[in-house]
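So the structure is just underneath, and the comments pick up after that.
Removed from the display is one protein chain of the complex; every other protein chain stays in position.
On to chain A.
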Amino acid sequence: MQTNPKSNGLFPTILASTVHDIKNSLGTLLELVRQTAAKQDGQSAELNQLEFEAARINHSLMQLLVMYKVDSQKFSLDIEECPVIEIVDEAIHQQARLAGLHNIDLQVDCAADEMCYCDNAIISNSLAAVLNNALRYTHKTILIVVAEEDGYLTIAIEDDGEGYPPHFLGADLNDTAELDWVSGNTGLGLYFVSVMAGLHKNAGKSGFVQIDNESRLGGARFKLFLP
């Protein structure tokens, strides 16, 4: 009896197709919500909430799909040299609507000609997920700072919210075997960005992430290190 789809190796294909199909519907849903919201001048709190939730599902599915490809060895980074500001801008643009809704003041400190080597689509998507979190938990301001540190390029996202809860601060984000902290949207987003950072390698160094509550704005601070 061949009832278990795994036994004929079709499961991965079915999984990928299903996720793809859900993403397609979700895209339509999201677009309809936007169009409806636009007709009502974006005043409806329920519609905004609906849009936010749909965007979140979309993000999670994208991450799931990438993680699945990593797991089945169908993934490798597409490393290119790219201006950092373009990566940061892409993340900000993805979250532009949310930032506008909450009236958040988004400040960026990044030199226009600062370059880095990375898979820019993957990194900007990961940053967008972290930024999404920051936008939800901050009060008024978010600061994005790009710098160089010990031979790494760092991109920090800082807010003026309440900071990360203790169980995140105690976790080793870069030990992807120890997954107690991976739950909820924040945890999943951090897990994703930490795996993606780790895939970036150069001259014996690997990328990683760090979180603490040392933000100069008084809230949480997320920091991505790219080799």
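In this text, a contact is a pair of C-beta atoms (placed from the backbone, for glycine too) under 8 Å apart; a residue touches a chain by one contact, two chains touch by 3 or more; residues count from 1.
The working rule: contacts and distances are computed from a predicted model.
Undergrad: Name the chain not shown, per its UniProt record: "Tetratricopeptide repeat protein", "NtaA/DmoA family FMN-dependent monooxygenase", "FAD-binding protein" or "Fumarate reductase subunit C"?
TA: So the chain that does not appear here would be "Tetratricopeptide repeat protein", according to UniProt.
Undergrad: In the whole complex, not just what's shown, which of A:14, A:32 or A:108 touches the removed chain?
TA: A:32
Undergrad: Check each of A:47, A:121 or A:147 against the chain that is not shown and name the one that touches it.
TA: Only one of A:47, A:121 or A:147 touches the chain omitted from view, namely A:121.
Undergrad: Looking at the full complex, which residue from A:15, A:47, A:62 or A:106 touches the chain that isn't shown here?
TA: Hidden-chain contact among the options goes to A:62.
Undergrad: To test your reading of the contact rule: which positions on chain A touch the chain that is missing from view?
TA: Residue positions of chain A that touch the missing chain: 19-20, 23-24, 27-28, 30-32, 34-35, 38, 55, 58, 62, 65-66, 73-76, 78-81, 83, 86, 89-90, 93-94, 96-97, 113, 115, 117, 121-122, 125, 202-203.
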